[in-house]
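A single protein chain has been omitted; all remaining protein chains appear in their positions.
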Amino acid sequence: MKIVVLVKRVPDTASVFKVASDGRSVELDGLKFVMSPYDEHAVEEAIRLKEKMGAEVIVLSAGPPECKEVIRSALAMGADAGAHLLLPGDTGYASRGVAEALAVAAKTLEPDLILAGKQAVDDDAAQVPERVAELLDLPHASIVTRLECTATAVTVDCEVEGGQFTAELPLPALVTAQKGLNTPRYPTLPNIMKAKKKEIRELTLDKLGLSGDRLAAGMTVTAMALPRQQRLGKILDGDTAQRVKELVRALREDEKVL
Amino acid sequence: MSILAILEQRGGLKPCAYETLSAAATIAKASGMPLRALYIGAGLGEDAQSLAGFGAATVYAYEDPELTHFTPDAYVPIVVGLARELDAKVILGSATSVGKALCASVAGRLGVELAQDCTAVAWDSALAATKPLYAGKVVAEMRLDATPAMATLRPNVVRVERNETPPPSVVQRGKPEVTLRTIIRDVVSAAAGTVELTEAKIVVSGGRGLGDPKHWPVLQSLCDTLGAALGASRAAVDAGWIAHPHQVGQTGKVVSPDVYIACGISGAIQHQAGMRTARLIVAINKDPDAPIFKICDYGIVGDLFEIVPALNEEFRRVLGK
Partner (left out) sequence: MLLTLPERLIFALVLIGCIGWFAQRTVLLVRLIRMGADDPDITPGLWRTRLADMLLDVFLQRKVLRKPYVGSFHLLIVWGFFVFAVNTVNHFTGAFLPGFHLFGDTFAARGYAAIADLFALLIITGVVGMAVRRHVLRPPILTRPSVESAIVFTCIGGAMVAYLFAGSTKAALGILRHSEYHFACTFFARYLESIPASLLRPLAHVAWWSDALMHLALIGLLVIPTKHLHLVAGPINLLFRRPRPRGAMTRLNLEDESAEQFGVAKIEQFTWKQNLDLYACIECGRCLEYCPTALSDKPLRPKELIVDLKDHLIAHGPARVNGKGETPTLPGGVVATDVIWACTTCAACVEHCPMGIEHVDKLTDMRRHLVLMEAAFPETAETAFRQMETAGNPWGFPPGDRAAWAQDLDVATFAEKRRAEVLYWVGCNGSYDDRGKRIARAMVKILQAAGVDFAILGTEERCHCESARRLGNELLYQTAAQEIMETLKQYEFSRILVTCPHCLNTFINEYSAFDAHYRVVHHTEFIAELLDGGRLRVNASPSGRATVYHDSCYLGRYHDTYDAPRRVLATAGQRVIDPPHARERGLCCGAGGGRMWLEETLGVPINALRARELAETGAHQTAAACPFCITMLTDGMKSAHREDIAVLDIAEIIADALTSAGAHGPDGSE
């Protein structure tokens, strides 16, 4: 069995973000990059499957050369090999273009199961895995909190608002991981050292017979803003009834959270 | 050419279905393109009448017991087929688990752009979308020039506006001729009151200010009203008032809900480490110097035994419970 895990290199969510001078992108200089947390759950699940039923786990990531660091950390967790699809530039890829390239790359790896995080925590685009599945015509399930696998099928619990459902998908299939799926392991030092020696296949658009043009987005960011840098710090005045009313109003109308 | 709104159902239509339709209506109006709605499920039935007031002339209802639950196998060909049939220039859906998965799949099939989880959409000779990135720390304004352009809308952000237009006519269609590879085995509704702390949208937490473990019901009833999870500070856990799985903080759970309501919690750094990424922080504490007020969005200085029940009543009132 062969499992391919799609992982993405993203800035750590604890970072303080700044809008770059073009006003349309985030300043990436000085940010610390990590593997997107949901992808870690996907990698962990792949390794657990490997430990349970034997499998080859290949981690695939598309992006700038630095993506290899993220691939290495997946290898340190226990993945067997990596594949890095080098994309020109370091940001501003559209999900469509990346998904199309990843689908071609993933196909060359002939996976029985593709795992990915439910979304990457940078652009929160939440669509690349589903696109890849559709492009490869694979059955797929999103936001999975439990996964069981046999040689021919995978059974998953999918989270939906207000509940969950259980689905059974024939292999090959694609599944996206949600937090509750597992607890990603902390890599051990020997595994970190071993990871340095594991193979990372280098893929390029050229090698895959793809044109860079498809990467160009059919969408443009026209502006970027930082909505609220600081907490509001609004201490409400008045008697209890007034303050409570104002709080509920603010949460519903100003913040639109309830 | 048309604007297509995908109506989300779970049994009946969900509130977000009307929000999507309302947003699509705005775009239809601005672009001059006709608005069409799409329903996929067991049966639209009487709900068709509730779709009045948006200017949608037609709702395409794909009805079949097998379409009760979302599977990409069944749903994606429907949306793809209808989008092509209607030459949809804009396709809008809801940014729910199902809506996002469906739209991502459709976008993949159609090879078009999709902006997920938008907080606003508009028409400006192309679809314009406002979308939070980096867990809401950055907001991007984007234009989706290629068509059809797709977007999903975050629930609760669009105000539903209706006009005097009549309900759409229903075009009933059956399920498409596809092999369903995915089999739905079991559907479970989450039991009330068992919201997992780390995944809850709202967390209500109590600390030392609670004074005594017998006062948890004060917070629990607020949790019940809001569908929130109950959290606690380390001080409350250390005092033995509540079990450790409820602890929020450096040595407990790390939570990032939309709203975190801290009641009687001073907000020491260990606690902050567990909740500071919440989108909104509400603090209720009788000590005006408590550090929690420095990191809150809304603060009420006062006795939590007075504030919290009043807050509960107000929420019950406005939420119609």
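General remarks:
In this document, chain identifiers A and B correspond to the written order of the chains, with residue numbering beginning at 1 in each.
Convention: a residue touches a chain if its C-beta (ideal position, glycine included) is under 8 Å from a C-beta of that chain, and two chains touch if they have at least 3 such contacts.
Bear in mind the structure is a predicted one, so any value in this text is a computation, not a measurement.
Listed here are the chain A residues that touch the chain not shown: 12, 14-16, 30, 32, 34, 185-190, 192-193. Mapped onto chain B, contacts with the missing chain fall at residues 208, 235, 238-239, 244, 250-252, 254, 268-270, 272-273, 276, 291, 294.
Here is the rule we go by: only the chains that are shown with their structure count from here on.
In this assembly, the C-alpha centroid of chain A lies 20 Å from the C-alpha centroid of chain B. Those residues of chain A lying in contact with chain B across their complex are 11, 13, 15, 17, 19, 26, 94-96, 99-100, 119, 121-135, 139-143, 155, 158-170, 179-180, 217-227, 231-236, 240-241, 243-245, 247-248, 250-252, 255-258. Residues 10, 69-73, 76, 96-98, 100-101, 103-105, 107-109, 111-117, 128, 131-146, 149, 156-157, 181-190, 196, 198-199, 202, 226, 258-259, 277, 279-282, 288, 293-302, 306-307, 310-311, 313-315, 318-319 of chain B are the ones touching chain A in the complex.
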